[in-house]
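The complex is shown incomplete by one protein chain, all other protein chains being positioned as in the whole.
In order of appearance the chains are A, B and C, and numbering begins at 1 in each one.
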Amino acid sequence: MNNKGAILPAEDGVESAVIGWLKEALSKKVFDALLIPVEVPAGDSFAYLLLRNPALLENASPLPPVMPVQGAKAISRLTMRGNGSKRVAAIVRPCEARAAIELTKLEQAHLDNLWLITVDCPGVLPLSDYLEDPVAGAARFAEASQRWDRAPMRPVCQICHHFSMPASDLHIGTLGSAEGTVFVIPGSPKGERVMENLGMPLDAALDDWAARVKEMEEVQRERRRQAHTDLKAGIAGPDGLLDVFSSCINCHNCQRVCPVCYCRQCYFESAALKLPPENYLARAGRKGALRFPPDTLLFHIGRASHMVLSCVSCGTCEDACPMSIPVAQVFSLLADRAQETFGYVAGRSLEDPLPLVAYEMDELHQVEQPYVETYHGLQIADCEQEVQDA
Amino acid sequence: MSNESTVLIYGTNLGGYRAAYALGKSGHKFILLNRGSYVDEMKYQALAQLPLDFCWICGHMPQRLFKALGAMQDCYNAELLEVSGEAGHFHVKFKKRDKVVNNFACTECDQCIEVCPVEVDGHKAIRVIPEAGWENCYVIDFEHCTRCGKCEEVCPTGALKVERPEEVLEADVGAIILADTFEEPSDEDLRDFALGQSPSVIRNSEVARRSLLTNFVRDSVRLPSGKIPQTFGIVVTPHFNRPGVEYENYNLSVSAIYRAVRLKDVLPQADVTVFLHDYRGTGKGHYRWYQKALDAGVRVERAETLKIVPEDGAEQVTIHYTSADGEAHTHPVELAILVTGQSPPSQMAELSRLTGVQADENGFCRIRLFSCCETDVDGIFAVGELTGPKGNPETVWEGCAALTEVLKYLGEKNFKPAPGPPLRDVSEEPVRVGVFICRCFGLFDERIDLSALEERVQALPGVAHVEVIEGCCTGPTIKATAERIKESGVNRVVLAVCTPLQKKGKYNKAVMMAGLNPLLCEYLRFREDVIQVHTDRDKMLEKSLALIRSGVEKVRRGMAAGPPTDSFTPHALVVGGGLAGLTAAHEIATNGFPVVLVEREERLGGQMQYLTDEQRKYVEGLISAVENADNITCYTQAHLAQVEGYAGNYHVVVETPEGPVPVDTGVIIVATGAREYRPEGFLYGQDPGVMTQAELQAKMRNGEVVGRVAMIQCVGSRTAEVPYCSRLCCNQALRNAIALREQGSEVTVFYRDIATYGKVDYYRLAQEAGVKFVRFPDDHYPDVRRNGAGLEVVNGKQRVQADWVVLSTGVVPDAENNQALSQLLNHPLDYEGFFSSDISNYPYEEAIKKLTKPFELASNGIFPVGLAHSPRSFEETILTAKDAAGRVLVVIGKGKMPPPGKMFVADVYESLCMGCGLCVDVCPYNARYIDEFKKVARVRPFLCDSCGSCVAICPNDASYLRDFMGEQSIAALDALLE
Amino acid sequence: MSDKQEFEPRIIYILCSWCGSGGGETAAAHHLHYPENVRPYRVNCTGALPTVHIIRPLIEGADGVAISGCHPGDCHYNDGNFRARRRVALVKSILDTLDLEPERVWFRYVAHGEGRRFVDTATEFNDHIKKLGPNPLKTRSDT
Partner (left out) sequence: MLEGLKINKGAEEAVRDLLRSLLESGRVSGVLALGRTGGGNGGVAYSLFTDPDAFGADGVALPLLPFMPANAGGLLSRLTLKGPLAEPVAVVVKPCELRAFIELVKRNQGSPDNLLLISSTCGGVYPLEVGANDALEERLPGYWEAVKQGELDSDIRPTCRACVHFVPDNADITVALLGEADLDTQCALYLNTEKGSAFIEGLEDLQGTPLLGELEAEPIQRSRDQRAAYREELFAGVEAGLEGLIRTFGRCIGCHACKTVCPICYCSLCYFDSQDCEYRPEVYETELERKGGLRLPPNTIFFQLGRLAHVSVSCVGCGMCTDVCPADIPLSTIFSKVGDSVQALFDYQPGRDVTEEVPLMTFEEEELVQVAT
């Protein structure tokens, strides 16, 4: 990666600086269109808008206080069937960019003609908090993000350690920048080309930014570790786990809003699990009762087995859960552990192969159950004793 | 009069089996004469030389298949009596005595064993030979058998006859393939190694035999006292044995090293030393094993002489050896494992007498120069170890290579599997499941209450009919079962029987005779999962019920489907016009299929500069044959520009000087060769006295000669960049060295390991001719310097003066070209940058099971041959090319072909498929692709081997196997838990 | 203690149809015995085994799930067992993170000829699960 960037004046704040910069890019035809969160007509939320008309940028926000739709989902919708002919800049949060990377590996997004642009992310408010009073929410968000105070943000945002530049093409560095400026940082040759076309020489050192990011990352990492330790204590074992998921209403909304759950129809809604009544009665008979609809835990664990390796801990699932289950927190824990098993970080790079597609011949021996030779045959212990004696 | 179409195969080495398979596949009947009394008795090579202890039983299925289909007549205890006639019209007379137990009628009920009154060594006189693995062969130990006849009486199917008459049969055949096995050296041959004199000395083949049953556990090396040895010596005996006793094939060193690594796997604390003269790891990946052994802590001791001395009464022997410096050492071990070579075939003289084929000076069958298996007699071929010491891969290759030759002498095809019976359309009918429980002719009644089971099965949801049947694995019971299914009116069937892996064909036959699609049926292992492995009758009943319930749930959801078919373009494309490419093109074209040959250079022939006159003449002959063939199109100065499609249906664009030419082809043979390593250092290119072996040969051809020659081996081999042995250089160098000695030159060879192999022991000949050998360390080459007297080779303290220094340079892959072609063909390269012959070749690149696996298109219809595949000698290059040609001939003639798994292939629910392509990535057979327009995955059914990788990777069940659909598996699992 | 002795685990033994099942066949040919409560479930290849098929029995009534396929390099389909190993690792990671006793899942290679090893695995796993006690999930009605 280039260790130089450009400095963008931002006297009127990050938002307007970025919007102004994007406007310029649109007018210079560096991009044909932007994909950016824009306030909805009622003014009570944000939605991704694909726009080419700069006037529509009036209500746009590169850092809205909430994330109602995961941006990768919007990108996927746009490019799932192939690369478009228009050059689109997608202004998304780092977790959205990482999800877009995962979706690209899964052929659900195509990034050849799409630039991922990210901003150092202070987190977002829980959707329900915000919707209760959008005006107050916006103010609360502005105030907290100014101070990089994650306390009012969603729980997963509070423990996010990938809040800065992911594998995006361009990144707006707000951390460590001088008062009234932000950094514009290219993250790919594609991004560098844009800088060039915009006439932005790469002459600013990024040390301050990098140092601040690193410092904050360390704090966040520690927070994450601590939060995960606490969380794990709460969800440990069948009792804890079933307590956490006991109020689940099986709406599967966590899956539906999850950016990396890309299936049109989820396995857990498929014909495979729709069984004749005698099956349900038999299972109920075994247990004394069968939660109905069945397979709540199977859904959550099974879904985890399908997607945690690509989970970017974006928290969308938790926002969408009508029962306020800390599903994003649980999945962030599962994801961290599972990804660690394979040395994989979701959304880190387009080059890393998906762990279940690749394999090494010499790996993971810890899951192979060693064979206690002649378990019931010759008394091996005696022989070993013999060897020791000899 | 047209030629006969049937082939006689004498002997059962792996090459013979492979040839049999190829013949059956290409529509010819064959008679297999097995000298043994059961199927695997004469399979020495597989055991003795298999350097791995892995399971490869599935590779043997085809033999049974061809018998079932009617292509094979197998004869046991067979002996060839008379051969007359000539190629195309042989008349043969042979005798045979059938197996005591006819496997095809045997239900494996074991009643014979139970009634047998004779017990020897914990076995009955009649017993199962478990080594056969994939089918249970019953043999009688006639030494102890009292001929009481009880077993015969009790046999429910009449499969067992204690006294089988000897029959003399005659047949007319078009060709004969001799495929006899070699002999293992006898105990007497190995007397210097104390074999038979101490329980602490054992053959590696014995360890392999024990390991085949146990997948190499410590038990395999347990001493008679029950003790697990902790010190091991593994000795490669041909390196130290008297001349002419045993011959080394190129597998032996790696076999020894492999055994050492496995020992360290199971006994990490053990002290393991490998004794050999040289590490001759010339095969693909062999040198990586050497490294692995060193990493595992195995000691590799290079010895000049070696002798094993037993210790009286102790479970210990002492290995006496001298190291290269002449110093004598002793090394006591608790177990010495002998890795032995091959002795010449015992039947050779008899075969010579009967058929007229000639033996060579070492007692192996002689074959014609530059031919893989033609004997001196037209129409009679010899494959495998009969013709010399062979590794497994070569043996197997010869099987298919023989096909290319044999076909020339055969008449029209005379074998075609019979079409299946017509199947009923049951899609409109309500599901009616019938459960048929085998009683194995009464055997199962004794172990379990079948009527209670029947009653309880009847009560299961969805079961319309339950019935106990006698069996479903003999002709009459198959027919009877089909009738019962038909009469019961059911349209789904659960057969509670045994060993579906082996008997699936029979069960499928029964249900198909009843008019049902096999996808609507499930076969349970009632015997293996319940009857024979448990004792508690109540629990057995519960378990049986669960298994049956599970099967019922599965078939209730079954969907019928016919086998999909795909067409096959009966053309071949050969890339590369060197020896390998020319050979393959010639063989395929001769058998009547059009070939397109693409050569990058201006002329055909490849790297002729390295060839001897004889070889050159041979290649020139090939060139003119290829150029004059009507059905071969040659494009020179051409290359592949575009490759689309898949096995059977490739669409290729060949870029020629005249412009692009589209070529449709079924298969692609990659024969792009390799290049000679260009040395750096050693004053090469700076001093005219420093040259490569090829350059030396050119000089020698010109009659140049000097007094002192030094050779340096392994230049550009076994280095960090080129981590393999180039295989050719040692033989080539020593041949040159001997020739130089004949001219009177003094020759000194600097080497790490002399990796010669084969019938002719150039190493010994060179030593006898007075060539001096100096070993240099693994990590340091000798220096070449100039001094006043000429050139000087410095190896540590040793200095040798020379007029010429000859560098034995290895073979390196044409990296750039291979990379590009690999991408174009979507065919992987191996670690070294050669083309991989197998998609996965762990842990050993020429893994035999892959070679015997009967799926020609497993590597996507792409066949790397010759130097593109690995460093090969001239003869071996021809062999790989003919093997590929043979494998191509097996499939190329099939116009429309169903997938190998028939209707049991993978499929896709389009409406659910997201086109993510994970299934495409994990499919080992390239049987999947993404339909770019609809963005859904599709299956190329005839590349699909029904492995199910796609099912497991697909997150939402859009991918399924036709007999393993999501709803089937979940319901079956749930039912199993009840 | 006495409860545990009487506890008969319900075990699903998932076998590939080549080596794993083959091990069972060899065991049968040698009349080797193993506990009746180990119930085999055949799949074509361990590489064809979706993660859900491991998870579901553990929730719906199994005390343990053992999986046996070909040894490394022996897979009839080349690399199914390597892929299976990754999938098992994933499932075990999830179970471990949730403290759901990943040791209730065993993955051990068994070759066609390894009747002894097959029986030992079934027996040993059964003993191991007996020691662990019943799977608490299988009796939970609120899963």
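By our rule, a residue touches a chain if its C-beta (ideal position, glycine included) is under 8 Å from a C-beta of that chain, and two chains touch if they have at least 3 such contacts.
Because the structure is predicted, anything quoted here is derived from the model rather than measured.
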Chains in view that touch the one left out, judged over the entire complex: A, B, C
Touching residue (missing chain; options A:T79, A:T104, A:T174 or A:Q220): A:T79
Residue, one of A:G199, A:G285 or A:P353, that touches the chain absent here: A:G285
Full-complex contact with the absent chain, from A:A10, A:A25 or A:L51: A:L51
Selected residue (touches chain absent from view) among A:A10, A:A33 or A:C157: A:A33
Interface with the unshown chain - residue positions in chain A: 33, 35, 38, 40-42, 44-45, 47-53, 55-56, 68-69, 73-74, 77-86, 127-128, 131, 239, 242-253, 256-257, 264-265, 269-271, 274-278, 280-281, 284-285, 288-294, 296, 319-325
On chain C, residues whose C-beta touches the chain left out of the figure: 141-142
Contact footprint on chain B, counting only the chain that is left out: 461, 911-912
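As a working rule, only the chains that are shown with their structure count from here on.
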Contact graph of the chains (line, ring, star, complete, other): complete
Separation of chain A from chain C, taking each centre as the mean of its C-alpha atoms, in whole Å: 34
Distance from chain B to chain A - Cα centre to Cα centre, in angstrom: 48
For chain B, residues contacting two or more additional chains: 217, 842-843, 922, 953, 969-970, 974, 977-978
Multi-chain contact sites of chain C, meaning residues that touch two or more partners: 51-52, 56, 60-61, 72-73, 79, 83, 87, 109, 116-117, 119
Interface residues, chain A side, partner chain C - complex: 232, 235-242, 246, 267, 283-284, 286-291, 294-298, 301-302, 304-306, 308-309, 333-334, 337-338, 341-342, 355-356, 359-361, 363-364, 366-369, 371-372, 374-377
In the complex, chain C residues that touch chain A: 51-52, 55-56, 59-61, 66, 72-73, 79, 82-83, 85-100, 106-109, 116-117, 119-121, 123-124, 136-143
Residue numbers on chain B that touch chain A, as the complex places them: 217-219, 222, 226-228, 230, 266, 461, 842-843, 911-912, 914-918, 921-922, 930, 935, 953, 955-958, 965-967, 969-971, 974, 977-978
